[in-house]
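Removed: one protein chain of the complex. Kept in place: all other protein chains.
Chain naming follows the written order as A, B and C, and within any one chain the residues start at number 1.
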Amino acid sequence: MDLHVELPRGLTLSNPVIAASGTFGFGPEYSQYVDIGALGGVSVKGVSPEPWTGNPPPRVWETPMGLLNSIGLQNPGVEAFIEKDLPFLRRYPTKVIVNIIGHTVEEYRQVAARLNHLAGVHALEVNISCPNIKQGGMSFGQDPDQAFAVTRAVRDETELPVMVKLSPNVTSPGIIAQAIEAAGADMISAINTVLGLAIDINLRRPALGGITGGLSGPAIKPVALRIVYEVAQQVKIPIIGMGGIQAPEDVLEFLMAGASAVMVGTITFQHPDRMNHIIDQLPEVMEGHGFSSLTEVIGAALPAASTPLERR
Amino acid sequence: MDLHVELPRGLTLSNPVIAASGTFGFGPEYSQYVDIGALGGVSVKGVSPEPWTGNPPPRVWETPMGLLNSIGLQNPGVEAFIEKDLPFLRRYPTKVIVNIIGHTVEEYRQVAARLNHLAGVHALEVNISCPNIKQGGMSFGQDPDQAFAVTRAVRDETELPVMVKLSPNVTSPGIIAQAIEAAGADMISAINTVLGLAIDINLRRPALGGITGGLSGPAIKPVALRIVYEVAQQVKIPIIGMGGIQAPEDVLEFLMAGASAVMVGTITFQHPDRMNHIIDQLPEVMEGHGFSSLTEVIGAALPAASTPLERR
Amino acid sequence: MEDEQRLRCLIVARTLPAQGHVELIVESQELSRAIPGQFAHILTPGMLRRPISFSRIDPGHGLSGLLFQVVGSGTKWLAERSIGEVLDVLGPLGHGFPAPDPRKPWALVGGGVGVPPLYAAAEKWAQTQAHTPEVIIGARRGVWVVMENDFQDLGIEPRIMTDDGSKGEPGNVLHPLSLWLDTHVQAQVYACGPTPMLQAVRRMTLGRATTYLALEQRMGCGIGACLACVVPTVGDCGMYYQRVCTEGPVFRAEELMW
Partner (left out) sequence: MEDEQRLRCLIVARTLPAQGHVELIVESQELSRAIPGQFAHILTPGMLRRPISFSRIDPGHGLSGLLFQVVGSGTKWLAERSIGEVLDVLGPLGHGFPAPDPRKPWALVGGGVGVPPLYAAAEKWAQTQAHTPEVIIGARRGVWVVMENDFQDLGIEPRIMTDDGSKGEPGNVLHPLSLWLDTHVQAQVYACGPTPMLQAVRRMTLGRATTYLALEQRMGCGIGACLACVVPTVGDCGMYYQRVCTEGPVFRAEELMW
């Protein structure tokens, strides 16, 4: 079965399964365990113009079917990424999506500009869940005006396909998504982690060094599906869905809810090769449910009024 | 160990474990399985001035360590509750909290007025997650002004202790909580269910008859703890924490995060007697962690600046 | 806790009645007092318990049967249980079938895993009946037909209908039911199976027979508290949702607004 996915600006994936940002490092780390060339794409860990230190440990905490993390976007900066990791990734026949971050609109603009026209970079994913230092820590993704500003700044600096990543921690994700679409994004990726906290009852303090953290993993799948399903009816640009995917059946859920492709994060920690298995099993599972192409699946659970064709 | 909890307006619980609203019916249903008299309290299923039909089935769907529900607040109305169920509950030495709902501010006012001065009703819990028919379905709990209006209307009608239940589906729960406090609520209960959705891939449609539903169970515990921990630092009134509690250790997490008591919901479906077991085991688990009273536990994980004393 | 109704039931036998189907026989005095059509709410590793009807009920020996098809995580886990293990069960729950009128003709119409509660009914009441009951069993595939031998042991030859025609006659249960109704007045029909089948049985029998349908619905608590398991029924003022776990699983066909 043909699993190709055609996305805006000529971004073509060999299949709809992309490694999510932050759980797959910059590429080399998992290369012993994962067939990178067989992935639809790889979204690397968020990169900023300058290196970021990240949050104090502990940085992860297990929760029921979930994972809290407060990495704090530690990264070596865009120059180190270009020198050290990009040449490695270029060797693989997969699409490289660079997840970009900044503390100000200007920083997003800088890193987007630096990555434009670089061989081996196929798309940008704008992570707007970073704390906005100008607005006292609230993230860019929690306010439609700021989401618009960041998206527009990146759009102005690049011809690459741009996807912007939604925060689930808002009253109305659709309003943020519409601002992102209006600002010229080609796609939306959804969702980033859900704000959470755990208490270490032995230490009598919050478990994470960063106090609160982001919840990921199967626990959040219903939240992610709700947002994909709603946003798919509120914007026309394609959606890359994620949150808790463990199996090909989960991929079908996201596609039926309106996503055109998916990303897989936390489960990779448990089963490094799970993404490859999902890709291998997808055709059989689709056939088992009576589908013969991805386009039949995409949006199949949306109300009749919003068919996938209208949305593209 | 003394497990009594003193809450505002003379509401004293024999222990901090309350049956959550909607998972315990109106009292009689679980009476064969649960020692109702041993519970700190019982919050009954939401009641409205008139009977509500509720949503089309299916109304529940299992998710990883979670449960999606879209009951749609089906209930026989406040008169049926008073006639049929209240006399039953009055027989038990537990505190009866009536969870109240309405489609308009006026409906909340009506049901609050009807329940004032009724023997056997010890407190009201205002569920502001109901769809606000005047505002096109967005819930009262998602807007601080509306949360204020509902709380004030109920406050005006009753001398009973009033707690208002926070929705987690907002950008800033603290702002809603402050509006509730300013309107005169005695307590806050947190959290209600997290908006979610599942797809039935066999039927190729959303799994729930009501399309979206509320996510509960262990999956949401980190979200609930985050909101309790944040809100505990933003309001001075006591908080009743809930979301995913399965064991006495979970109760400690909520208390350390700043809750003064807790509610237990979804796990009751699996283990009807779990609430009783939690209450029985709580003293031993507290001692095992070096505590000799509940006041030592409450707020133990909060930053030093906001001790429980300051908060009460 | 006036009455501890959460039971620990020992598994004393385990059989494979059809491809992908398992029957467990459990020991419990309380469960063996069940009425056919009632169900057990069984703890599995998922968030929710799983409702399974009783396939046979033997109060004399304190035994009852749970026959299920493996369709997902919970039934997979149940299928892996062995003799000597213990199940955590709430039950018997709900309202089962009423005893049939002994003088009137009686048909039992089961689809797939809807057959077990009908066998339990036949086992309990067939010998009270003036005439041998008509049993019509439907299944999608021949290899999924269950309890044929059990009916035969009661002296009843069930009529088997399969979608793929690989066993019995090709087709569904409706055609033989319709023929039977044509030749029987004051008929009583008990049916259990997939919702579309029950809806068709309801339409076909309305006004022609006294019909009881044992329904399935996604459940939360299983004991009436959560209002998850509802079906639309005829109320005093229009549609009114009733609970499958409490007012059901067995409803009279006329009650339903389907």
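Miscellaneous remarks
As a convention for this text, a contact is a pair of C-beta atoms (placed from the backbone, for glycine too) under 8 Å apart; a residue touches a chain by one contact, two chains touch by 3 or more.
All figures in this text were calculated on a predicted structure; none of them were measured in a lab.
The missing chain, though absent from the view, touches A when the full complex is examined. One of A:D145, A:D273 or A:E287 touches the chain omitted from the figure, and that residue is A:D273. Screening A:V17, A:L67 or A:L282 against the full complex identifies A:L67 as the residue touching the chain left out.
Only one of A:T23, A:N99, A:N169 or A:T212 touches the chain withheld from this view, namely A:T23. Taking the complete complex into account, residues 22-25, 29-35, 45, 53-54, 56-63, 65-67, 69, 71, 74, 217, 266, 268-273, 276 of chain A touch the chain not shown.
Note that in this section only the chains that are shown with their structure count from here on.
With contact taken as defined at the outset, there is no chain that touches chain B as well as chain C.
Each chain's centre was taken as the mean of its CA atoms, and the one lying most distant from chain B is C.
Nearest to the global CA centroid, when each chain is reduced to the mean of its CA atoms, is chain B. Taking each chain's centre as the average of its CA atoms, chain B and chain C sit 37 Å apart. The distance from the centre of chain A to the centre of chain B, each centre being the mean of the chain's C-alpha atoms, comes to 34 Å. A straight line joining the Cα centres of chain A and chain C is 46 Å long.
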